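Missing here: one protein chain of the complex. Every other protein chain is in place.
After this line comes subunit A, so read on.
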C-alpha cells in the first residue's frame, strides 16, 4: 500500500466521487495525494488486531423519539433553493444513459 496512487487511480476515484477533474488538475492532484497518503499510511503500523475500532467519540445506542407528527418545511420552502422546479417538484436532467 506504500506504492502510492497513480494518475489513473485518481481519475477513477474522481469518477466514483462524481467530480469531472481536468487533465491539469489530475497532474497537480496526483503527486499531492501521494504525499498525503504516504504520510497517513503509518496508522496501519500501530493498529494491531486486538484494538477495537472507535466510530464515535461518545458511545450511544439507538436514539428514538415518539412517533408523532412535527411541523416540516412547506413544499415552497423545500423547493426554494432548487436549480429547477416543475409542477411543485425538483426538475432533474435525464437519469438514464443514452443507450438505455
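Things to note:
Throughout what follows, a residue touches a chain if its C-beta (ideal position, glycine included) is under 8 Å from a C-beta of that chain, and two chains touch if they have at least 3 such contacts; residues count from 1.
Assume contacts and distances are computed from a predicted model.
When the listed names "Glutamyl-tRNA(Gln) amidotransferase subunit A", "Multisubunit sodium/proton antiporter, MrpB subunit", "Tripartite tricarboxylate transporter TctA family protein" or "Pyruvate dehydrogenase E1 component subunit beta" are checked against UniProt, the chain not shown comes out as "Glutamyl-tRNA(Gln) amidotransferase subunit A".
Interface with the hidden chain, as seen from subunit A, comprises residues 1, 5, 9-10, 13-22, 25, 28-29, 32-33, 35-37, 39-44, 46-48, 51-58, 60, 63, 65, 73, 77-78, 80-84, 90, 92-98.
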